[in-house]
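What follows is a structure written as structure tokens; I'll ask about it next.
Missing here: one protein chain of the complex. Every other protein chain is in place.
Up next is chain A:
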Amino acid sequence: MTAKIVTFGISKGGCSKSISSGITSYLLSKKERVLAIDMDGQGNLTSFLTSEYDICNVFEKRTVLEAILDGDARKYIIKIAKNLDLVPANDFLATLPRLMYENGLNLDALQKALEPVMEDYDWIIIDTPPALSEHTVMPLSTYSSAGSYAVVMFDGSMFAYYAIPKFLEIIDGAKERYNPNLGTAGILFSLIDARAKENEIMEESIDEEYPGVRFKTIIKRKAATRRLAITGFDENPELKNALEYYIPFVKELKKRVKQEQPQG
């Protein structure tokens, strides 16, 4: 099976892109083969999945940066669990734009690096930084015959609200130029404080502005979810609690990307 690509993004920091892409990768890997890719030099997805925080030393010259420059990701894949692999990132990913320029690489460089592994996975899940840059645009520009999708993260804040149309513009640009197959899987409400009064207004505003785009599942802020970065997934007694909202989200995501079959 060719991999479906799902990119988590929004040009606003701290909207739970890394946690959400990490948990989604973990949950999907229970039944299917998943490759997670960290496109953020902060390396949060890398640390989340490997429990390794000394990322500069441990993954020195073995990251997605080298994978892109080599034009082949295969040598840079790390095994995380039975069906879960990762291409890590560290701070040196900051040099990507400069190195791409020097090597005459275009925005299809990630596509080229992933082509050799496209058939080895059912899902490729990509975490991006909160910025309009190569790190964000290349995942969105990566084509798959099985479909390529964006999940737009939204934390219910005013800043994120105004980042949504800008992110949708990036999606449009990537679609127009490189990836006609690209679709928006949906806008995911996350980190939602159960007591915030403006939640309902935000939901209505999004529904009016982007009808049918919002995921019905809302990821509420939860201490157990936050602690996952400390405790990890294995032998975690509160795992079920930590994943409570993500299980229905992943179900919904699968349904959405199956329904809208991309056109050739």
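Assume a contact is a pair of C-beta atoms (placed from the backbone, for glycine too) under 8 Å apart; a residue touches a chain by one contact, two chains touch by 3 or more; residues count from 1.
The definition used in the following text is that contacts and distances are computed from a predicted model.
Matching "Sugar ABC transporter permease", "Xanthine dehydrogenase family protein molybdopterin-binding subunit", "Fe-S cluster assembly protein SufB" or "CopG family transcriptional regulator" against the UniProt entry of the left-out chain gives the name "CopG family transcriptional regulator".
If you put the hidden chain back, the residue from A:73, A:86, A:137 or A:253 that touches it is A:137.
Annotation: of A:33, A:177 or A:254, A:177 touches the absent chain (contact as defined above).
The omitted chain makes contact with just one of the residues A:107, A:126 or A:188: A:107. The chain not shown here touches chain A at positions 101, 104-107, 132-133, 137, 166, 169-170, 172-173, 176-177.
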